[in-house]
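Only one protein chain is missing from this complex, and each of the others stays in its spot.
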Amino acid sequence: MSESAILLINCPDRPGLVAQITDFIFRHQGNILHLDQHVDAQENVFFMRVEWELAQFNLPREAIAAQFAPLAARYAMTWRLHFSADVLKMVMFVSKEAHAMVDVLSRWQSGEFQVEIPLIVSNHPDLQPVAAQFGIPFQQFSIHKDNKAAVEQAQLALLATVQPDFIVLARYMQIITDAFIQQYPMRIINIHHSFLPAFIGAKPYHQAYSRGVKIIGATGHYVTADLDAGPIIEQDVTRITHRDSVPDMVRRGRDLEKTVLSRAIYYHLNHRILVYNNKTVVF
Amino acid sequence: MSESAILLINCPDRPGLVAQITDFIFRHQGNILHLDQHVDAQENVFFMRVEWELAQFNLPREAIAAQFAPLAARYAMTWRLHFSADVLKMVMFVSKEAHAMVDVLSRWQSGEFQVEIPLIVSNHPDLQPVAAQFGIPFQQFSIHKDNKAAVEQAQLALLATVQPDFIVLARYMQIITDAFIQQYPMRIINIHHSFLPAFIGAKPYHQAYSRGVKIIGATGHYVTADLDAGPIIEQDVTRITHRDSVPDMVRRGRDLEKTVLSRAIYYHLNHRILVYNNKTVVF
Amino acid sequence: MSESAILLINCPDRPGLVAQITDFIFRHQGNILHLDQHVDAQENVFFMRVEWELAQFNLPREAIAAQFAPLAARYAMTWRLHFSADVLKMVMFVSKEAHAMVDVLSRWQSGEFQVEIPLIVSNHPDLQPVAAQFGIPFQQFSIHKDNKAAVEQAQLALLATVQPDFIVLARYMQIITDAFIQQYPMRIINIHHSFLPAFIGAKPYHQAYSRGVKIIGATGHYVTADLDAGPIIEQDVTRITHRDSVPDMVRRGRDLEKTVLSRAIYYHLNHRILVYNNKTVVF
Partner (left out) sequence: MSESAILLINCPDRPGLVAQITDFIFRHQGNILHLDQHVDAQENVFFMRVEWELAQFNLPREAIAAQFAPLAARYAMTWRLHFSADVLKMVMFVSKEAHAMVDVLSRWQSGEFQVEIPLIVSNHPDLQPVAAQFGIPFQQFSIHKDNKAAVEQAQLALLATVQPDFIVLARYMQIITDAFIQQYPMRIINIHHSFLPAFIGAKPYHQAYSRGVKIIGATGHYVTADLDAGPIIEQDVTRITHRDSVPDMVRRGRDLEKTVLSRAIYYHLNHRILVYNNKTVVF
């Protein structure tokens, strides 16, 4: 698989956008591998993801952005350029439950996720041995009522030494402050164990049990200042019955959480997500 | 298919309940066709549905309740006895959208639903011709701000002439008052076009679009005084993407609404629903 | 909603295809509403569907094909041009079961399907009254062992008077000969009541019951000379358990059949299907 470039664009919709963008690639002898575009007719916004091979492309990697910039400026584009060969750095935050963390580590270990994992952070020591099984450095920060701000500062300082591209909250179970989030905007992925916007906040399976729903879900989303209200990346659900107690939901929900979180990470790693108006376009 | 009797029971859980109930049927030479039981361990409540053939049963239909009553009293059972041969009467309330109504009528016409439909009520005249296609009497009540109470009284009076066993709101789009609901407790089934408890109230597809969910749903539930908060009978969902506009959701949601409503009606017609603590046990 | 043009293309993949096609539309001042493209990397085939508004387009409808032809020829494209304003003509073939037919008619009646239905054909008289309810002409052909060829000739002659754009087999339950199919290549849609390629041929629910599957399905596909082996347009499934007898599967399968058939028709009506190598690309 040769290296490819990935361009993500959103801008006000106008005739000719696809023609001009694809002509830019064609003129420089790029071969398009994937092209997706979408127009939000209600908001009049154009979205596009285009991926092309760099093998015959007649611009060097480092020159592409500068060459594309004038076209982007003409159409008031918000845009990002990525390269498939660049390996992202991901830090995981965990708590006591292993399933989501192990599932991600297993995908990394088998090569399904092309990602570097320099660090796992936790507020409890429980999962240290599991991190060690996979050879990942593990840093624990005990959190109590009075040290939350100090811990976050220490975590940010530690992260600064690692420079992660994004952070995954794999059942971290702690609310992160706005100050922290602003250091990693649209770069923190959380898995919430409900079908959002139903059952925001703590103990969603207990909430689901009380309400008597017939289906439970999980939601992968970017973290914003509003609790469990950030842009939804992926969701999935499973059917339950009156026979499912809360522990049954917890057990069955773990499978949803693993699958949904891994899809959200996969989309993020492959630069397939555009965020607009607190919603995602996932190409 | 010979006639059968159906007994629905809930009571405090105690050892011996299944043995005693099935012994009652066995002693009278009934052959059990279906038996489902469930214990809500958290609430310590026992639920049971048992259906047996009446062909060899040595009690006549009309004597069964009296013979079962002492056992029921001993265990403080809440219980109902139904007979498969009894055809229920169902009135449908509709508004302007045909899909749910036609789907129910089609199931009735083909014999899938063993039910009598003496009347369709609407707040708009639009669906009168469709009701006529199926030969069902149609009564329209124009509703405006100042006549809601009067219309409900007129509707109740009309219903009194028909004596329905239950009412189905097939996208009726009007909020029914508590006074009306109390005439038909756990006997009014509504289809709500969202995955409750998400998106309660008006325009759920618009709410879903704004929130950017990746899955939409529909919920069939009994109507209670709290809006869209009654016991959930059935739910189903379908996956959407950023490409689905509100009209797309409306179109795709219609299929969910039809399927979910028809399942809720089917369970009700077959006496498979027990309500407890604002939740349902569907056997 | 103004009129739009829809272009469906497949051809050998080469750099520049998207750029050239979208440039053609842009140069003539068309505004693209939807664009989907796909490259089958294994077969090296390029697929595209592009839809644009005709309001400002500076070519008249009738001139578009001729203007596009040279570009198409240069890239060896297989292509079709459709207009959203053209209403297709659909004939339905049915047998004894009403559910699929009524579901389609209901969507037509409510305006969900923009289609003309000049005729329903059946091998049994049972559904004549239902067709009459919806005001659709109904023609019955009794089929027995010795008259199959003659009946097909009579059916083709009748169809010739109606000139349908496509035919829908809504649980017709008869095998159609190759000679018939060749008159309507990729223009006959069938709904098969299994998750193909499992359970080809007769009585798929019985086959599913015998095999003890935990999920049943339905498949909408174009009819080809190989029984139940034509290009699959759409499939869906539902979970069953050991409690579901064959009649339960039949009942629950009807909902799948209705939904899957209607989606297949919807994609066909909206010119969203490309067929290649006995497979479909559904944009």
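Read from first to last, the chains carry the letters A, B and C; within each, the first residue is number 1.
Assume contacts are C-beta pairs under 8 Å (C-beta built on N, C-alpha and C of every residue); 3 or more make two chains touch, one makes a residue touch a chain.
Remember, it's a predicted structure, so these values are computed and weren't measured experimentally.
Student: Which one, B:Q37, B:Q174 or B:S245, makes contact with the chain that was left out?
Tutor: Counting the whole complex, the residue in contact with the absent chain is B:Q37.
Student: Among C:S2, C:Q67, C:Q183 or C:S245, exactly one should touch the missing chain; which is it?
Tutor: The missing chain is touched by C:S245.
Student: Check the options B:A19, B:A73 or B:A157 and report the residue that touches the missing chain.
Tutor: B:A19
Student: Can you work out which residue in A:Y75, A:F134 or A:Y276 touches the chain that's missing from view?
Tutor: Only one listed residue reaches the unshown chain, and that is A:F134.
Student: Among C:S4, C:N31, C:N190 or C:Q235, which residue is in touch with the absent chain?
Tutor: C:Q235
Student: Need a quick check: the contact residues on chain C for the chain that isn't drawn.
Tutor: Counting over the whole complex, chain C touches the hidden chain at residues 38, 40-42, 47, 195-199, 211-215, 217, 231-237, 241-243, 245-246, 277-282.
Student: Touching the missing chain, which residues of chain B?
Tutor: Answer for chain B: residues 15-16, 18-20, 22-23, 25-26, 29-37, 39, 41, 239 touch the chain left out.
Student: Contact with the hidden chain only, please: which chain A residues?
Tutor: 97-99, 102-103, 106-107, 109-110, 112, 130, 133-134, 251, 254-255, 258-259, 262
Criterion: only the chains that are shown with their structure count from here on.
Student: Report, in whole Å, the distance between the mean C-alpha point of chain A and the mean C-alpha point of chain B.
Tutor: 41
Student: For chain A, which residues are shared contacts with two or more other chains?
Tutor: 41
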